[in-house]
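Shown below is the structure under consideration.
Here the complex is missing a single protein chain, while all its other protein chains stay put.
To keep things simple, chains are lettered A and B as they appear, and every chain counts its residues starting from 1.
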Amino acid sequence: MSVVIPLDEEQRDALQELLNIAMGQAANSLAQLIETKIDISIPKITSVTPAQLYSLLFGSQDTFHTRQSFLGDIQGEVISVLSRSGLSEIAKLMDYSDPLSKEDVEEIILELSNILAGACLAGLSSQLELTTNLNMPTLFTPNKENFDELKWQHSLVMEVQFTVAVSSFSMRVVFCLDDDSLTRMKDTLDELLD
Amino acid sequence: MALSVLVADDSKLSRRSVKKSLPPELDYDISEATNGQEAIDFLAENTFDLVLLDLTMPEVDGVDVLEYLSKREECFPNVIVISADFQPEIQRIVLSLGAQRFIRKPLDKEELAMTMFELGYL
Partner (left out) sequence: MFEQLVEKLPVGIGIVDENFLVIYLNDFFRDRLPREYRNSYKDTPVTDIFSHQAKFLERRLKSVFVLQHPSFSYWEQRPHIFPFKSSRPITGEETQMYQNMEILPVKDKSTGRKYACIFLQDVTAQASYFRTQQKLSAALKEEHEAQRKLIHKLDTAQSQLIQAEKMASTGQLAAGIAHEINNPIGFINSNLDTLSQYANNLISICDGVENHVTDFNDEVKEQIKNLFEAQHYDLIKDDIEELLEESKAGLNRVKDIVDNLKQFSLDSTKGSQIVELNDVASQTIKLVSTQYASHHYKVESADEKIEIMANPGMIKQALMNILLNAAQAIPDKGYVKLSLLKNSENITIKVLDSGEGIEHKNMKRVFEPFFTTRPEGQGQGLGLSTAYTIIKKHKGKISINSKVGKGTVVTIELPITSKDNSATAPQ
């Protein structure tokens, strides 16, 4: 049974700043690749129940989802929520030509997830001086019942949003950590704050 | 005489790291703004020798602060933008708005010292 370990104000502030820096790196990566400016949000850090996580991820319609797990000093999963709208413009920037096949669309969302989530995670863990390795992303079609059966009660999630300035495309990346990783990350944050 | 510096950043961690990274050769009189609006309020009341400005802040962000500075009559203070978002486009925007330099986060002590040297503080 999981017990959420709340972050104190300083830890939360620090984590938010580290995420902000990681996002900046991720956005810069994508911006370089598609030669377009990416707007980044202020990261949100919240504690959620499985039901809340479900609506956080799948509350809006017309979205695609991918998930990637990561292993190493901290472990968990990162889930990306990509908007359907504006995707074709991004595809053009990524050198795909119209019309997009179903496979093209899948490949694009997997690649976008890989780049943004990957860069974000890499940025976060390098600042914390932790090592993590991201596995390959896969498409994710969630099922409400599966979420109801999840064994944890609360989980800390970190949510960041990228918006592509010239199109209506946006993408949210949600990091979920397991309990051990959370404890570990808190210790590392404390060291950083000393 | 101490150098009057405004550090504007919503993150406490980040403000602390900026303060710690300032070259020890000088004395500083530091004011801290925790968001864009506070920064504007400080700038309206005081003149600073140097402004160290973050970009991603809630509601009023760093770009808004620069726009405020560029619109008013008084002369533009020396601003070094220190930002996590370092896309070429954003760098171009802040420099065109009148900021002197752009430094990316995480902040590198050497880079800050070098930049301040270039701007003639050291």
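Following the convention adopted for this analysis, a contact is a pair of C-beta atoms (placed from the backbone, for glycine too) under 8 Å apart; a residue touches a chain by one contact, two chains touch by 3 or more.
Because the structure is a prediction, the values reported are computed rather than measured.
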>> Touch partners of the unshown chain, restricted to the chains that are shown, please.
In response: A
> Touching the left-out chain: which of A:10, A:111 or A:178?
Replying inline: A:111
> Of the residues A:42, A:94 or A:130, which one touches the chain left out of the display?
Replying inline: A:94
> Of the residues A:119, A:160 or A:185, which one touches the chain left out of the display?
Replying inline: A:119
> What residues on subunit A make contact with the chain left out of this view?
Replying inline: 29, 32-33, 94-95, 103-104, 106-107, 110-111, 114-115, 118-119, 122, 134, 136-137
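By our rule, only the chains that are shown with their structure count from here on.
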> Whole-Å distance, subunit A centre to subunit B centre, using C-alpha means?
Replying inline: 29
> Can you list the subunit B residues touching subunit A in their complex?
Replying inline: 10-14, 56-58, 83-90, 104-106
>> Which stretch or stretches of subunit A touch subunit B in the complex?
In response: 10, 13-14, 16-18, 20-25, 27-28, 31, 37-38, 40, 42, 127, 192-193
